[in-house]
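Just passing along the structure, written as structure tokens.
One chain of protein is taken out of this complex; the other chains stay put.
Up next is chain A:
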Amino acid sequence: MLAASEGGFHKPSIEEFFPGALLFAGTPFEINRIMLIRLVMTVVVAGFFLIAMRRPKLVPRGVQNLGEYALDFVRIHIAEEVMGRDNGRRFLPLLTTFFFLVWACNLAGVIPLFNIAGSAVVGLPLVLSVVTYVVFNYAGIKSQGFGRYLKNQLIPTGVPVYMLPLVMPIELVSTFILRPFTLTVRLLANMMAGHLMLVLFFSATSFLLFEASALFKPVGVLSFAMGFVFTLFELLVQFLQAYIFTMLTAVYIDLAMHEH
């Protein structure tokens, strides 16, 4: 978006998602703009909860009130809703971390100067999906044992033996490949598309209002209005994607722990 002010129409491209290195260039610890945004948002989330829960009172006030409301949202509407009270509370720390980390990194997409979501590049969604993958398999193996867990995941109850070679590959792909894959791609694609839309509208606004001929200025106003509407829409998508990512993590863990 900043590039739009440098002249000409800046059309969104895939290069948006691969900015140059800021620190430690050429090493495995290279930090670019997007990685920096992730770190900043992580510190913001951690800082918020540290401040909110620093001196907890029995009757919450101020920031503690907000913190408890946030924690209760994940506990009631995701963890306990999907997994029930006991398991919900057991996995609450993981689910809470996922929800607020994903939401905060998504929100960076509409925060001025950041202008891109920390989850719009594959690294963050992939790492969180791998954590989900490890946790749901671990939870399943721990609660049922390895053999029983595998049997429950791969062999649907009631299928005759001669059908198993046909249906087992489907269950294998559905459970062990599609789950982490779709979890990663859903979040990544939504954030990437949202960023491209916003860049498109605001770049067009800048070009049409300040560089194109006077004839195009009304179109620039329309483009700005659309950019504003899409920013609001993006706020909704950012929250929804964090919610869906966390809820699916809870669903996968719950499915792994129960026989079907």
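Heads up, the rule we're going with is that contacts are C-beta pairs under 8 Å (C-beta built on N, C-alpha and C of every residue); 3 or more make two chains touch, one makes a residue touch a chain; residues count from 1.
What we mean here is this: contacts and distances are computed from a predicted model.
Participant: Out of "F0F1-ATPase subunit (ATPase_gene1)", "Acyl-protein synthetase LuxE domain-containing protein", "ATP-binding cassette domain-containing protein" or "Peptide ABC transporter permease", what name does the UniProt record list for the absent chain?
Facilitator: The correct option from "F0F1-ATPase subunit (ATPase_gene1)", "Acyl-protein synthetase LuxE domain-containing protein", "ATP-binding cassette domain-containing protein" or "Peptide ABC transporter permease" is "F0F1-ATPase subunit (ATPase_gene1)", the UniProt name of the unshown chain.
Participant: Among A:52, A:83, A:104 or A:139, which residue is in contact with the omitted chain in the full complex?
Facilitator: Hidden-chain contact among the options goes to A:83.
Participant: Give the residue, chosen from A:166, A:214 or A:236, that touches the chain omitted from the document.
Facilitator: Missing-chain contact among the listed residues: A:166.
Participant: Specify the residue from the set A:18, A:69 or A:210 that touches the hidden chain.
Facilitator: Per the contact definition at the top, the residue touching the missing chain is A:69.
Participant: Of the residues in chain A, which ones touch the absent chain?
Facilitator: Touching the missing chain: residues 60, 65, 68-69, 72, 76, 80-87, 156-159, 163, 166-167, 169-171, 173-175, 178-179, 182, 248, 251-252, 254-255, 258, 260.
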